[in-house]
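Data first, discussion second: the structure below is written as structure tokens.
Shown here: the complex without one of its protein chains, the others still in place.
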Amino acid sequence: MAKSNKPIIWGTFAAGGTLSAFVTPVLILLTLLVALGHTPEMLAYARLHAFAAHWFGKLSLFAVISLSLWGAAHRLRITCYDFGIRADTLVATIVYLVAAFGSVAAIVYLSRI
Amino acid sequence: MGEKMSRKPYVREVPKYSWFFRRPRYMRYMAREVTCIFIGAYTLLLLVGVMRLSQGQAEYEAFLAALRSPVSVVFHLLALGFSVYNTATWFNVTPKALPVQIGEEFLPGGVITGAHYLGWAVLSLAVLLMAGVF
Partner (left out) sequence: MSERVYQLEVLRYHPETDSEPHFQRYSVSCEEEWVVLDALNRIKETIDPTLSYRWSCHMAVCGSCGMMINGEPMLACKSFLRDYQGVIRVEPLAHFPIERDLVTVIDDFMDKFKRVKPYLIPKHEKPVSEGEYLQSPAQLKKFKQYTMCINCMLCYAACPEYGLIPKFLGPAAISMAHRYNQDSRDGGRDERQEEIATTEGVWECSFVGACSEVCPEHVDPASALQQVKIKSTVDWYKEHLMPWVKK
């Protein structure tokens, strides 16, 4: 039996899961403040634009968006199977395409800032 | 012996759509797994935010304004709950995946998990400070 190529995806799942465990809750808290009408200073256009214009800002935003997407996509694939949706190849294709598309989109948008 | 021995193994099928109702631990597992729906959706929201940011001030501010709705608040609260649950479940099992052996003994799992919680708290506070929330 051949060895699996799953590590390529699982690597991004492990990295994305760890990263989003650390940062997703606080990011949600920030935009929750926006939703409640108390926009934090950092999220004002000029401040956030300056952050995203810096290479470190670009890199962090890309890492968070891309890895969280891959992590969520992989887990969603397993979850679909666990819920009884057995069209695994179709599910995998869709979720990984969304993650790949999202990662490329993040690069494109960040490069324009 | 009058009775003949015969083999006819009986297979009990696992119910495909409802197996996770069988035990509370399966429900906890599924709750952990569905956190990905909220984390994924929220990340897509972030991506939209970055897109709006790249389009200019007016577009970005329209995006912020669009976040101010009851639906958005409900989504954020749900996403916050699920993402905190994801964080807790992730850190709680980290010692299993990454045990640390110092000399002969293994570091107690609680120490590894505790260090992760501490790092999480420090990082979250740093982000909030940097964002000017306090």
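To keep things simple, chains are lettered A and B as they appear, and every chain counts its residues starting from 1.
In this section, a contact is a pair of C-beta atoms (placed from the backbone, for glycine too) under 8 Å apart; a residue touches a chain by one contact, two chains touch by 3 or more.
Remember, predicted model here, so these are calculated numbers, not experimental data.
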item	value
In subunit A, positions touching the absent partner	1-8, 10-11, 14, 78, 81-82
Positions on subunit B contacted by the hidden chain, ascending	3-12, 14, 16, 19-20, 22-23, 25-26, 29, 33, 93, 95-99, 101, 103-106
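The rule we apply is simple: only the chains that are shown with their structure count from here on.
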item	value
Between subunit A and subunit B, centroid-to-centroid distance (C-alpha), Å	13
Footprint of subunit B on subunit A - complex, ascending	17-18, 20-37, 39-43, 45, 48-49, 52, 61, 64-65, 68-69, 71-73, 75-76, 78-79, 82-84, 86, 102, 105-106, 109-110, 112-113
Residues of subunit B touching subunit A in the complex	16-17, 20, 30, 33-37, 39-40, 42-47, 49-51, 53-54, 57, 60-61, 64, 67-69, 72-73, 76-77, 79-80, 83-84, 86-87, 90-91, 116, 119-120, 123-124, 127-128, 130-133
